[in-house]
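A single protein chain has been omitted; all remaining protein chains appear in their positions.
We call the chains A, B and C, going by the order they appear; numbering starts again at 1 in every chain.
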Amino acid sequence: MASTYGYFPGCSARGTGVAYEESLLTLFRLLNLSLDELKDWNCCGATSYMSIDEGSAFLLSARNLSRARQAGHRELVTPCSACYLVLRKTQDYAARYPEIAKSVGDSLVAANLPPLDSVTVRHPMEVLYNDVGLERIKSKVVRHWRGGRVACYYGCQLVRPFAEADRPHDPTRMDELLQAVGVPTIDYSLKTKCCGGSLTGTIHEVGVRLNYILLKEAARKGAEAIVTICPLCQYNLDAYQGEIRKHAGEPLDMPVFFFTQILGWALGGDARSLGLGRAISGRRSIEEWFSKHAEEVESYV
Amino acid sequence: MPESFEPKIVAFFCNWCTYLAADLAGTSRIKYAPNTRVVRVMCSGRVDPQFVLDAFAKGADGVLIGGCHPGDCHYQEGNYKALRRFVLLKRLVKQMGIEEERLRLEWISAAEGERVKTVVNDMVEKVRALGPRVPARRKEVA
Amino acid sequence: MSKANGDIRIGVYVCHCGTNISAVVDVKSLAAYGATLPNVVVSREYKYLCSDPGQDLIRQDIAERKLNRVVVASCSPHLHEQTFRNALATGGLNPFFLQMVNIREQDSWVTEDKQAATRKARDLVRAAARRVAWNESLERDRIPIHPAVMVVGGGIAGIHAALTLANSGKHVYLVEREPTIGGHMAQFDKTFPTLDCAACILTPKMSAVKSHKNITLWTYSEVTQVDGYVGNFKVKVRRWPRYIKEDLCSGCLECLKACVYKEAKFPDDFNVGLAKRKPIYISFPQAVPQVPVIDPETCIQFKSGKCKKTCIDACGERHAISLQMEEKTEEVEVGNIILATGSQPFDARRIPYYGYGVYPNVYTALEVERLVNASGPTGGEVVLRDGRTPKSVAIVHCVGSRDEGTNRWCSRVCCMYSLKLAHLIKEHTGADIFNFYIDIRTPGKGFEEFYQKLLNERVHFVRGRVAEVTDWALDPSEENKLVIRVEDTLAGIVRRIPVDMVVLSTGLEPQADAEQVRRLFNITCASGGFFLERHPKLAPVSTFTDGIFLAGCCQGPKDIPDTVAQAGAAAAEALALIDAGFVETEPNAAYVMEEVCSGCKTCVAMCPFSAIEFLQEERKARINQAKCKGCGTCVAACPSGSIYQHLFEDQQIFEEIEGILTNA
Partner (left out) sequence: MKPKVAFYWCASCGGCEEAVVDLDEKILDVANAVDIVFWPVALDFKEHDVEAMPDGSILASFINGAIRNSDQLKMAKLLRAKSQVVVAFGVCAQLGGIPGLANLSDAKGIFAEVFKDGVAPVRLHQNNGHSLSLPEFFDTVVELGRVIDVDYYLPGCPPTPKIIGAALGALLGSDLPPKGTVLAPDQALCEECPRKDTRPEKLLLKEFKRVHQVVADQQTCLLAQGLACLGPGTRAGCEAMCPRGNMPCTGCFGPTSRVRDFGAKALSALASVIDSDDEVEIARVLDALPDPAGLFYRYSLPSSLLGRRRME
């Protein structure tokens, strides 16, 4: 089934998370799922908006949802956990609080956009898990995993408070997806703990300490890499390892992937189209695991 | 419709579930709209469609029937009989020009005091919005 | 059908109920209004009508003012209808000339606006006054009570109820689902706060049950069908085959030794999986009956038919083992039923962040009960699954209690058993013990003293709901430990406390099949899923189904003393009915006006109790007054209006409707 989903990239896909979008598109192509990007999408309303002026945050994401409806999409895929959360939150609040529903509704009318109609917000992880299924993904694997054990890290926003993408306290679907393509994952008890979020930018040392804890524990449990589903998590964990090395004086250099990169690789995507070259930390491992000879397509029978 | 329109809703509550739920709402001091007037019957199966039509004829703005949840009837099946009649009665009542929201059947168990509040308040609001139900006017003859 | 004929003289009585009613409803004006209604000759208000002087007021007026109808506007008929009917009766009036108006539960207590509440009361009183004019004089029927009682559930509640009844000479059928009676109490080591050993006080009662001449004990059995009503229930009980004949078995247990499985290798439920059992087993040494069970799921003979059957050889001449034994059904008649089906511990897996089932050293309280128990899997040694003795133990309170995410209620026993376990573990291991609690609740005889004792035993108490139990280590001190992350709400800091062992004090939940059981016995569940008592204060062991009583945790979490007290109360309620010899029924049966019945048979299909018979001779329907339960479904269905119902006549209900709607 070649299904088409509405697609809302979100800002980080065009900034720090370019590799996420690259690998996502590659992976979906390999599974012949097509993503139809919303025309003229705007900020999802996350972070600053949501914390400063909830009202406008709802309007922003309502506009995106409404555009999706306009484009005739019943399902809207967004890879970013923050976008996912804000879009869901908007739907949820509009459904629960008449006054919010009204203000949103009125503004949409003013902008002569269709009303906030039922659009299901989806995350790629859960699309792969539910719509494609482990079996089908397994069947499409063309490469042996040559890398080490990985820690699947889910972060907070995808699974809480909305528990649709996975179980809120012990999500496992990313683990199951990676295991399906032959990647060994560790039992990682911090998989939903805080990555530091925007603190790395505001109260820097607190933010950095938080992702130091994540990296350290992953290493302690024998993981050689961390795999994420959220651009902010990936950035936080990837970007500050040098700084951590300096302060904690620990030999820490661990690659931090998007799950779409690993899956894409297993299904035959090439390193560039998966944005693997964009990593900051753990470049040596990456060189090794995704080297030319590894890239030669092997056939499974 | 007058500003201060207070709908009057005749409620037929079964003795074992909904009536007890209404008692529980009381002992739990749950406040809800004062518009219902409960007629206690042993079972929702006792509610003769004549009672419902009579209430409407005499000017009730709404009629609420409360019974035990399916499978929970104190008399095993009375609530199913009530349901069968209700489905047909609702159609008849609609033909007689009475808005559907004015006739309602709800399953409320003895433990669901909170639900009595939700149901009654919701019904009162819906009926209030419809306005007073002028009993069907007979042309003044003689 | 009654006629409001002759001279109707109604008395209207409005109750203040202290201020419960009068604070919201204007009782004075209500009484004054009552006086203006047709046929009303006297209308009064009084502080407490249910009190003796209140009732006298009514009796007096019946005598002096020649009342022949009475309207009482007070609380719910479910509370005091009986009281006021008696008042009428003792006043020389047929009790069914009473009509109650519920202006407390369904008016003053649920209404904020005083005018609105008073208006509502007026409408209801007006309706009642109209209706009561049509009430008729009725007589109650008497149903004889079968003296036998069935007790469902063989935990301490069921055991105590059964013994109480049996000792008073009544025959009791005690039905237990497990192979032995004893329930959860049998799994405990010591009991709080006195620390006397559970076995020492339970097992004598268990054997008393076994040997009592008035008790028929059916273990490994369950109730499958209940028909009839108070006085004469017909109950079907399914008895699973245990493949060992109770009458022939001497309880020597040679068969266990002889089993081809030299090693026990199947999880042992009684030890909550901490120990293993063989396919032929006995739950615990003091089990009653002292008879093993063969589990066909695991027995080789049942699985493959290729077993040496060494057990049968071991039994030898007794021939107690019979692999051909089949399930059978017993059917008995009883007058009353006591439900003592208990509760189940909360499944700790439902709270993933406490790591039960993930980290081997996270235990539930019940598991630890077995660990500290001298007859338990470790012979009373508190050791971790890897054999180490814990040096530090965390006890997490309120797991699955007082929690929006799982169960909102307080399970009442966890605080105390947590303190007990803290004491016992310390005694056994000398480990550092941390209790993590929201509040410590010790409202029982000697409970608070026990808590103080624990404080002096240097057990640590941290006030705060545990955020998570985890294995991630921040520094070497936390390596290979379980870390408790919690906000210490007294110190106002977030703490990480590394421990070797975590005990989850799981709360109590309704049995998994409480819903089916409730339907089986036609009773109600409260919102939490525990069985609903008839009245929380005045009828705590009765249900809304006459002749069915509750005892123990099936009605709500409670400790052993409360359970035993309740079991005694339930037994007493049953005894009261049995010794009275009969119950009086509510005279609300339906009846057919046979001279006008056309014999269309519509009603026959309406009755689930087959109380309606079609008379082949007369070609008309007739309702068996004894069988009719008074739901009135056939009355509403009769197309020619030829069926009537006492207490709920069409005319009476039409009058009520009219009364509600004719504006004053």
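Methods note: a residue touches a chain if its C-beta (ideal position, glycine included) is under 8 Å from a C-beta of that chain, and two chains touch if they have at least 3 such contacts.
Only a predicted model underlies this, so the values are computations on that prediction, with no experimental measurement involved.
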Touch partners, limited to displayed chains, of the chain removed from view: B, C
Which residue of B:K8, B:R37 or B:R85 touches the chain not shown here: B:R85
Of C:T36, C:S598, C:N624 or C:T662, the residue in touch with the unshown chain: C:S598
Hidden partner chain, residues of chain C it touches: 593, 596-602, 604-606, 614, 619, 633, 636-642, 654
Absent-chain interface as seen on chain B, which is shown: 48-50, 52-54, 56-57, 70, 77, 80-81, 83-85, 87-89, 91-92, 95-98, 133-139, 141-142
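The definition used in the following text is that only the chains that are shown with their structure count from here on.
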Arrangement of touching chains [line / ring / star / complete / other]: line
Longest centre-to-centre distance from chain B, chain (CA-based): A
Euclidean distance of C-alpha centroids - chain A vs chain B, Å: 51
CA centroid of chain A to CA centroid of chain C, Å: 50
Multi-partner residues of chain C (each touching 2 or more other chains): none
In the complex with chain B, residue positions of chain C that touch it: 76-78, 102, 104-107, 109-113, 116-117, 119-120, 123-124, 127, 519, 522, 524-527, 532, 536, 544-545, 588, 606, 608-609, 629-633, 635-637, 645, 648, 650, 653-654, 656-658, 660-662
Sites on chain A touched by chain C in the complex: 167, 169-170, 187, 189-190, 213, 217, 220
In the complex, chain B residues that touch chain C: 6, 8, 10, 16-17, 19-20, 22-23, 25-27, 29-32, 34, 37-43, 45-51, 54-55, 58-60, 71-72, 74-78, 81, 85, 109-112, 117
